[in-house]
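Only a single protein chain was left out; the remaining protein chains are all shown in position.
Order as written gives the chain letters A and B; numbering starts at 1 within each chain.
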Amino acid sequence: MTYEEKLAQRGYTIEPVALEAGKLVQAVRTGNLVFTSGQIPIQGSRSIKGKVGDDVSLDEAQEAARICAINALRAIKTLVGSLENIQRVVKVFGMVNVAPGFEETPAVINGCSELLIEIFGERGKHARSAVGMSLPLNYAVEIEMVVEVTSPPPP
Amino acid sequence: MTYEEKLAQRGYTIEPVALEAGKLVQAVRTGNLVFTSGQIPIQGSRSIKGKVGDDVSLDEAQEAARICAINALRAIKTLVGSLENIQRVVKVFGMVNVAPGFEETPAVINGCSELLIEIFGERGKHARSAVGMSLPLNYAVEIEMVVEVTSPPPP
Partner (left out) sequence: MTYEEKLAQRGYTIEPVALEAGKLVQAVRTGNLVFTSGQIPIQGSRSIKGKVGDDVSLDEAQEAARICAINALRAIKTLVGSLENIQRVVKVFGMVNVAPGFEETPAVINGCSELLIEIFGERGKHARSAVGMSLPLNYAVEIEMVVEVTSPPPP
């Protein structure tokens, strides 16, 4: 079963994205590494905003982290052609829009990490930080990734 | 026209820096990647400090982001000899010293991103996050970059 088929079984479709958004690019390749932009929890017309621990519950924040992960995978697929080209998820930097006193940021980012491990197995296991800060436009979670890919770089 | 000539047309000179500053190095190369330290908005005797959205306006913060970009380019040029060796700006991590409730961090970091795209064209387009936190010594903006360079590494 391909990674996309596994994701589809869980209800996630990995549609292509516009790689250029405003002044940034959603993912850039250098050698065998892809660096993504910070991905935000927008899915169709839905977005998850607010301070986690106050406006946003832990459950909602974990869902936000899953949506960020899916958006990162969409950007990577658009850039390198297929999720099958992902050799390893190297690094996840998970940023949580915390209310004062909210300290459970690792539990939030587990929403992303668990999904990556479920789909990619050993190749989905990654180094990570999961920390609290103030996020743009009050989004609840933002996640950036570094992944190693195997396909030859574009000429 | 070289990248430096383009920058000079906009009034920016890319003078060499002391690569070692206190306990850090302004830029380090590994393979074809250069990682910069977090660059702060100091230009000669001028520096931009304060909380953005309170002490510092959006316009001033965008100018701070441009100065951070120039300081990153100065460090990279000092390390690799010439801006012509920049093959791609891979990643920008933009940190804004936000006042409570200030959410327009992407607009702030656009000051950096727009300059990079103006100067480097397609090679200046980068993955990015633009987020809010508390910055050292109350600087308004701090920016770190990863760039790919083409010159051979030192022996």
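The rule is short, and it goes like this: contacts are C-beta pairs under 8 Å (C-beta built on N, C-alpha and C of every residue); 3 or more make two chains touch, one makes a residue touch a chain.
Quick caveat: nothing in here was measured; it's all calculated off a predicted structure.
**Q** Can you tell me which of A:Glu4, A:Asp55, A:Glu84 or A:Glu114 touches the chain that was removed from the display?
**A** Residue touching the absent chain, from the options given: A:Glu114.
**Q** Using the touch definition up top, pick the residue from A:Glu4, A:Asp55, A:Glu84 or A:Glu148 that touches the left-out chain.
**A** From the options A:Glu4, A:Asp55, A:Glu84 or A:Glu148, the contact with the absent chain belongs to A:Glu148.
**Q** Of the residues A:Lys23, A:Lys49, A:Arg74 or A:Arg128, I need the one that contacts the missing chain.
**A** A:Arg128
**Q** In the complete complex, which positions of subunit B touch the hidden chain?
**A** Against the left-out chain, subunit B lists 20, 22-28, 30-31, 35-38, 93, 95, 133-138, 142, 144.
**Q** Which parts of subunit A are in contact with the chain that was left out?
**A** These residues of subunit A touch the chain that is not shown: 31-33, 88, 90-92, 98, 102-106, 109-110, 113-114, 117, 125-133, 146, 148.
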